[in-house]
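Omission of a single protein chain aside, the complex is shown with its protein chains in their original locations.
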Amino acid sequence: MIPTNYYIVLSAILFGLGVLAFIFKRNIISIFMSIELMLNAVNLAFVAFSQAMHKLDGQVFVLFVIVVAAAEAAVGLAIIILTARNRQSLNVERVDLLKL
Amino acid sequence: MGSLFQGGHLLSILIFFPAVGSLALLLLRGDDHVFIRRIALIVSVAEFLFSLLLLRGASLASGDYRLVEYGQWITAPPIHYHLGVDGISLFLVILTTFLTPISVIASWSSINHRIKEFFVMLLMLEVGVIGVFLSLDLFLFFLFWEVMLIPMAMLIGIWGHERRIYAAVKFVLYTMAGSILMLVGIIWLYNATGTFDLPTIQQMIQTGTLVIEPRAEMLLFLAFFVAFAVKVPLFPLHTWLPDAHVEAPTAGSVMLAGVLLKMGTYGMIRFCLPLFPEAARRAAPWVAVLAIIGIIYGALVALVQPNLKKLVAYSSVSHLGFVVLGIFAFRSISMQGAVYQMLAHGISTGALFLLVGMLYDRRHTFEISEYGGLATPMPKLAAFFLIAALASMGLPMLNGFVGEFLVLLGTYQSHGTWASWAALGVILSACYLLWSYQRVFFGEVTREKNKTLADASAREKFILVTMSIVMLWMGIGSTYFTRRTAAASQAVIDQVEPQRPYEARVPAAGGIRADVHAADSTNDLRDAKQIPAAVDVNR
Amino acid sequence: MPILEHLWIIPLLPLLGATVNGLFGRTWPNKIVNGVAIGTTGLSFFAALEAVREFFLLSPEQIPWVRQYFSWIAAGNFRAGFDLQVDQLTVVMLLVVTGVGWLIHIYSTGYMADEGGYYRFFAYLNLFMFFMLILVLAANYVLLFVGWEGVGLASYLLIGFYFLRKSAADAGKKAFIVNRIGDFGFMLGMFLLFRTFGTLDFVKLFDKATPLSAEAMGHLGTLTVACLLLFMGAAGKSAQIPLYVWLPDAMEGPTPVSALIHAATMVTAGVYVVARSHVLFMRAPTAMLVVAVVGCATALFAATIGLVQTDIKKVLAYSTVSQLGYMFLACGVGAFSAGIFHLMTHAFFKALLFLAAGSVIHAMGGEQDLLHMGGLSKKIKWTFRTMFVGTLAIAGIPPLAGFFSKDSILLSAYQSENGGPNVGHILYAAGLFTALLTSFYMFRLIFLTFFGKERYDEHHVHVHESSKSMLVPLAILAVLSIVGGWLAAPAFWGKPDYFAKFLAPVFAAPNGSETGAAEAVAHALETPLAIVAVITALAGLLAAYWLYVKQPSKPDQLAKSFGGVYQTMLHKYYVDEFYNAVVVRPLLWLSTNVFWKTVDVSIIDGAVNGIAEGITVVGDGTRRTQSGNTRSYAVWVVVGAIVIVAVIFWPHVRPVLGVGR
Amino acid sequence: MTAPLIIFFVLATLAVGGALSLIFQKHPIHSALSLIVVMVALAGLYLLLGAEFVAAVQIIVYGGAIMVLFVFVIMLLNAGIEEHTNFSKLAGFPGLLLAFALTGFIAATIARSTDTVQAAAQPGNMASTRDLSTMIFKDFVYPFELTSFLILVAVLGAIVLAQRETKP
Partner (left out) sequence: MFPRTDDLLRALPELIWCGFAMLAMLLQPFVRSRHFFTVLALLGALGGTGAAFVAGATPGEGFYGLIQSDVFSFFFRLLIGLVAVLVVLAADSYLEREKLPFAEFYALLLFATAGMGVLASARELLTAFIGLELSSISSYILAGFRRDSTKSSEASLKYFLLGSFATAFFLYGIALVYGATGTTNLGRMDDADPNSNLLKLGLSLILIGLGFKVAAAPFQIWTPDVYEGAPTPVTALFSAGPKAAAFALLLRIFASVPAATHFWFWAFWVLAALTMFAGNLGALLQTNVKRLLAYSSIAHAGYILVAFAAVTFMANDLNGGATPAYAAVLFYLLSYALVKIGAFTIVSEIGGWGEKNLTLDDYAGLAQRQPVAAAALSLYLLSLLGLPVTAGFFGKFYIFKAAVNSHLIWLAVLMAVNSIIGAYYYLRVIVVMYMREASAEAMAAAPVRFPVAVNVVLAVTAIGTVYFGLFPNQVLNFILQPNLIAR
């Protein structure tokens, strides 16, 4: 059988890749996607743990996370659209009016 | 009403009456200047009269606190509204209440914009200062200590001269830098004792119920001492003073020199010595050295100042050096001298600043080179200036002498060399004061502008006459004050050096034999205890 | 005994005068000012006389007569009261001060008649009288110090009376500051005495000191140190080496001031203090020797300078310094009564000389340079006569006052064995030589002023005799300078010297230079030494006569041939320049460039502002981390994550600070 | 090497690969597609773990709804190839390093952690959807209700932010 921490390590790697993506993507949308990636990593961890401990709540959390992700997506994309409208650019590095 | 002043809440009234006054001022319309000035004057004079009531409550016999007010304020941590007055704080309070109306009159016409705010600030300042002198609860003390800060900064910053803002900010930051560590110290002390109550902690230390291990005690001592040393100011923490003084308006300088500096030395007497006697004893030599450096250094720098007000400011550094020296000589005589010097300096330097301010009102400059020969157009002012200068250089029969003399005399009893070095200040003070006096008032009138300057106006004359009278009185009738400060200062000494008996009570017995041995070498004569003192303080 | 009970009246009268004149005199006509000034001083003079009369009625054990009025300073075991004291010494001083003072007041009314600031002058003069009387009446060192500083103040004010003249203002300042240097020593002396004896009241202190044995020669015991410190003060006040520099400059003041303060009274205060503390000095032979040597040296030194001065007042000033030297010499060799005696006679004739000089200057319309005078003897007879008397007196021509006092000093100097057998003789020789110089330069003064042909322009200067108010005091003083010395005359025919006898209770000498056995020796020496002295005096006179009357050209030739010496003397041995270069300038430079500009501004303030600067720079750096770039922000979050994880997982990266136990 | 293990590794590589391609794709669309790959792979893993319901939701909501929304927005804004600016010094090499360090650390810590995690996870058919629903509607009813508000907020936000200027 598969040891749980295989899953967890996998989730950790995915999470880390999410972080990397956040740092290295310039396109705001892609950055947002990398956040989604991180959330997915979290979900994987939840499910794995809940399985390992024969507890259901882990899976419940996953459902909540997914809902939250959906909400975030709605708002986030709205914000992105707004920014794109104000700035005519999706490059996060060009959004640096506020500094120092 | 009378009964109210009898005992009851005199101290609270003293603290909060000016606050009420300033609030009343706030509510006034800002444009009726004369009215505002009048109100301010009335309030401050009334305050002064109240403070005179303290003299009745003051005790000659013992050094403990009188007119004590004690009330719960904050339960956790237990902070009390604890006020009290003793021989040392007594006259400092009166000095404050005396100088405030003087400042009000002095700024009568020289302050002509944002007058309301000015007097409000002045009164708030008085609140803070009196609070500092009267509070017996460490926390309360610190609270007032900080309260005083902003009004002073405002006085300097709004009504000051060219570089006023720099001076104001410098003043605040210097003081806060000192005091914030004191706060930590206070809290540390609280954790050790479980109370902020000064008398209680003193008792704990005296009775040995509280023993602080040396290193911690020294750190605590420093935490407090630095805060006070900045205020005094003790060399090398003094550099805020010249700026503050030069930039401050006359009233500000008067209060600053007259009262605020005393808060530092007062703090040393009230806290550093009784709370950390061991550390104080260990630190005494270093402090004394700094004080002596301050005396000589301040005088020398004053000697070469081209700016009259700066000169007076540096002279304060020098004079306060005497006070600190007197405090840390741990002798009853020098301690009383120190206390007296505080008062005397408050008056004479205050007078000097008033005079400098009057010159400024006429010519709008402090540069000595701008003046010269002023004795011709304004003989009266010249005369008063001379009196103030002589007082501040410690001429007998004027207030400056008694303090300086006692400090040196007392210090000499235990540390001859300290006193000898410090005594150099006596020479130097004559040098810088007389020299500047000559450059300002003697000789032909060089500047065309100065030929037509008006002599002292009635209002100015009133101020100056009052100050001169006080100077003379303090110079001749010093015992009136020392009689009241004696017990309290002795109490402090007893707490620092419990082993030394009350010098004034040394019985008069044949000490000749001691002298006969003593005469051979000075070393046997170190301690005056061997020598009987025939006279005791007259009470 | 009214006055003795109320001694305070004596000093207070002049103070009253000073206050009244000072406050209201401004608007008053001179007459009223005179009335107040002379009235108060006169009254205090008569009060003094009355006090003396009463004093003579006292029984010996009532002396010294001390009255405590109120306690002025009290702290711990220290008390300084406003206590006044009268004993024989005081009586002498009291009479001299009030008497001479009064005369000079009268004189001044004439002299200052047409000066501005008339009221100011008399206010100051009265103020001076007050402090001087406090000084002589004080019953403890502290109160004495009050008078001490007070007369300093008065002299400061009076020297700077013509404050429009920079030189005057400078002189006043110089006087005060130099005196302060002396006072520095004086204060330390007081402190030491208090530490040793626990009191500063004369009576108590001396009672405690009396049983002490004298300290070994050359050993700096307490008493020696104390005495030396006191002497430092005395040297300042009485213009002794090295602090004499202020006195010549003090001549900037009006002449009556020079007469009263810088000749008759104030400058003798130092001598008075030494005499007053004789109990201590007696027990500090080292100090005594120092006093004697310094006094003698000053006498000689000042005399040499006096030789070549051409300003009439300067000459007198240096002669004063030199005479004061004599007095200290006397005290130094233990002949305190002689010192005081000379103090008194000197007060007479030096006051006389100054006032006469003043009259001359007055007559010459302000001219002070000897070289522009001459042949005045016929024009201003009375001035000439009185001044001549004064000169004879100071030169020590019998039977004038100066002769007796100077003679007794030289005698005691000759006898003194303090610090070695020959010391006395050396001192004597120096003293004698000084006497020679004295008579020389004094007669030089006379001849240059009154004899020879006029060296001034008749048309501009209208020489005129001074007013009565000026001449009367001159006359009185002239009489005094003649008869003043006869108190000591009996010594010559073996009788006890009245003056010494009068002062004997005060100077009860332990190892008697003036008692029993020594009397005989003294008497034996008396006459021969006197003769020698007279001869020297005459020699001086003749030398002056030969140089300045017979061959007026000689002096210049001499000056040329001894160019170096002459110049040096003329410039007072360049002492002022020396002080300037060694003390004043370096101090000012140090204060300006090192203390103020470097330490204060650069180092301390520099440090403070530097810290502020540094923080600001760091703050700017911190600000720059806000690049506004979201990617960097994300990295910062990661950094934070790593920091926390590190702190939590690796204990050794935790800061060592945290636990300040 | 059992079958589940092989499947696990296949899916894991798929997921990681998808994540990597998400990073390295230049065009947002491609990134989106690769993200979908990751999600599908994860859904597979959920099945492997026996969490069918979660797997289903994963496909429907995530793959179905959210990603579609993404793609829709990308189209809407017709975002092109992302320009490769490098204004942030920090996000360059140091960022890379730090991110790797963090990832490595987390992974390592988990791998070495000796808690419950070690227990082998067996495909449980115990996770019946009914129990799940009871749990949501009983134990977690409060957060569940809150999520409804959350979605309300999202809707509101979308309206407020993205609506065109209509206000006077």
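Order of writing sets the labels: A, B, C and D. Residues in every chain begin at 1.
Here is the rule we use: a contact is a pair of C-beta atoms (placed from the backbone, for glycine too) under 8 Å apart; a residue touches a chain by one contact, two chains touch by 3 or more.
Since the model is a prediction, treat every value here as computed from it, not as a measurement.
Counted over the whole complex, the shown chains touched by the missing one are A, B, C, D. Not every partner is drawn; the one left out touches subunit A at residues 8, 11, 15, 18, 22, 28, 31-32, 35, 38-39, 41-42, 45-46, 48-49, 52-53, 55, 57-58, 60-61, 64-65, 68, 71-72, 75-76, 79-80, 82-83, 86-87, 92, 95, 97-99.
Take subunit B: the residues that touch the chain left off the picture are 73-77, 114, 117, 139, 142-144, 146-147, 149-150, 153-154, 157-158, 164-165, 168-169, 172-173, 176-177, 180-181, 183-184, 187-188, 190-191. Residue positions on subunit D in contact with the hidden chain: 106, 109-110, 112-113, 115-117, 137-143, 146-147, 149-150, 152-154, 156-157, 159-161, 165, 167-168, in rising order.
We take it that only the chains that are shown with their structure count from here on.
Centroids of subunit A and subunit C (each the mean of its C-alpha atoms) stand 97 Å apart. Between subunit B and subunit C, the centres computed from C-alpha atoms are 35 Å apart. With each centre defined as the average position of its C-alpha atoms, the distance from subunit A to subunit D rounds to 6 Å. Across the assembly, subunit C contributes 627, 629, 631, 634-635, 638 as residues in contact with two or more other chains.
Residue numbers of subunit B whose C-beta contacts span two or more other chains: none are found. Remark: subunit C residues 623-624, 626-631, 634-635, 638 touch subunit A in the complex. For subunit A in complex with subunit C, the touching residues are 19, 22-24, 26, 31, 92-93, 95-100.
Contacts from subunit D toward subunit A in the complex involve residues 2, 4-5, 8, 12, 15-16, 19-20, 22-23, 25, 28, 31-32, 35, 38-39, 42, 45-46, 48-51, 53-54, 57-58, 61-62, 65-66, 69-70, 73-74, 76-77, 79, 82-88, 91, 95-96, 99-100, 102-104, 106-107, 110-111, 113, 116-122, 124, 126-127, 131-132, 135-136, 139-140, 143-144, 147, 150-151, 153-155, 157-158, 161-162.
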